[in-house]
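Take a look at the structure below.
Complex shown without one protein chain; remaining protein chains in place.
So, chain A:
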Amino acid sequence: MNTFAVNYGNLFSITIPETILEVVSLLVLVVDLGFLRKSTQPARMTAACVLGVIGSVLAGLWLLTHSGTASFAGDALVLNSLVAAAQIGILLLTALVLLLSFQAEFSRNPGEYVAIVLLATTGMMLVAAARDLLVIFVALELLSLSLYVLAAFAKSSALSSEAALKYYLFGGMSAALMLFGFSYLYGLTGTTNLNGIAVSLASQGLSPLVVVAMVLVAAGLGFKVAAVPFHLWAPDTYQGAPAPVAALIASGSKVASFAVLVAVTGSLIPAASASRGATWIVLLVWMAGASILLGNLAALAQTSVRRLLAYSAIAHAGYMLLGIAANTPQSGAAVFYYALTYALTTVGAFGVIAVVERNMGSDRFDAFAGLSRRNPLLAASMLIFLLSLAGIPPLVGFWAKFNLFAAVLRAPGVGAWGLGMVIFALAASAVSLYYYLQVLKRVYVVPAMTDEPMAVSALEQLVLLVIALLVALLGIFPSALSGWIPLG
């Protein structure tokens, strides 16, 4: 089936950023286990994180300076401006997560921690670029396995183990389903290449087997983006995993998964014959509707900020699924824009949660009481993050939402469900303001239990301020990213 000769030179040139990450992850291990064994814990963590940040920045710089389009082995891996944007975004998110890990005390093995984070990042980047079922699967597994390990990294915490176990069991199950679906697709079309599948599916009728394959693939990818009904792992994992890991799961992993969803959708619904894709669209729209409804309603009842963010993540996944179901180039780009800006905001929010948890030992609402008087800058950052998630202008979350829904409404094939779902989503997002305000009420309104300032390292404060500024400035200049991700 595969008539393409593998050109290793080509492969190397297209995967240089991934290679950089791999090399750095090995380097981190060598440095940490080889040279720093006698050093103190904080020093080892700092060294490992610094190396990791340098690695991500180098990879990102390479991508920035080597823009252009390329592909490998008949589009098994592609590189175009959208993929590059996703990859740069993923690298930025990883760097931010590592910067926020300097103070983390959940592990006695900083070298392994950073190395596995970098491996997960490699997986995300490959997922974003993959256009071949096998490559997609392998890359997703690299990502998932790394994240399972990371979720369990706080060995002394029972919650962390629970989080990892739930994540792993659901993940393993859905990976099996997805692989099963891939095998059907391969059997039906005789190719694993997404373009080939698109061509082949366009020429054949809609057989029950295709529907089964679509359902199975939807289950696998639905798990990665935490869409209802494959969302059950999300609240526990968000709550139990160490804060930086939860941030990574909520950000970079989401970006990569949505990137692959956009690509898969493009191949399952050939643009020329939209009617054949109806099943897939129906699946996506139902998942979207259920996610929006359940995510927003369940978030109303939470008292743990992490669980609240988990349910709100489910709701946000629902909005993005609408954009994927619209299946136009504009809506695909809008999903990228949404996923990237959402991920950035979420990393910031988890950064604040990490600081509060370290000081108060809890992520419940009470722990946030009076934050504005204990650390005004931290409180202001949280204000910006949560309002952006709620979609209040002029923050970037608003533009992401507007751009996404406008793209959905403008898509030609959405007649039956487009307007109805957008109205539903906007009504639900009006509800979402309630639970974001519940957190902000604690931060700004409720009196503090103690007046002593919230201890935060200068680096954390700086990183969180930079993220908050990015969220605010991107909101004021939403076109700033249009070089990579076109709006409208």
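The rule we apply is simple: a contact is a pair of C-beta atoms (placed from the backbone, for glycine too) under 8 Å apart; a residue touches a chain by one contact, two chains touch by 3 or more; residues count from 1.
Following the convention adopted for this analysis, contacts and distances are computed from a predicted model.
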Name per UniProt, for the chain absent here [options: "PRC-barrel domain-containing protein", "Cobalt transporter", "NuoM family protein" or "FMN-binding glutamate synthase family protein"]: "NuoM family protein"
Listed residues A:176, A:445 or A:469, member touching the removed chain: A:445
Option from A:17, A:348 or A:478 whose C-beta touches the chain left out: A:478
Selected residue (touches chain absent from view) among A:423, A:449 or A:469: A:423
Contact set of chain A toward the excluded chain (per top definition): 372-373, 376, 380, 387, 392-394, 398-399, 402-403, 405-406, 409-410, 419, 422-423, 426-427, 429-430, 433-434, 437, 441, 444-445, 478-479, 482, 486-488
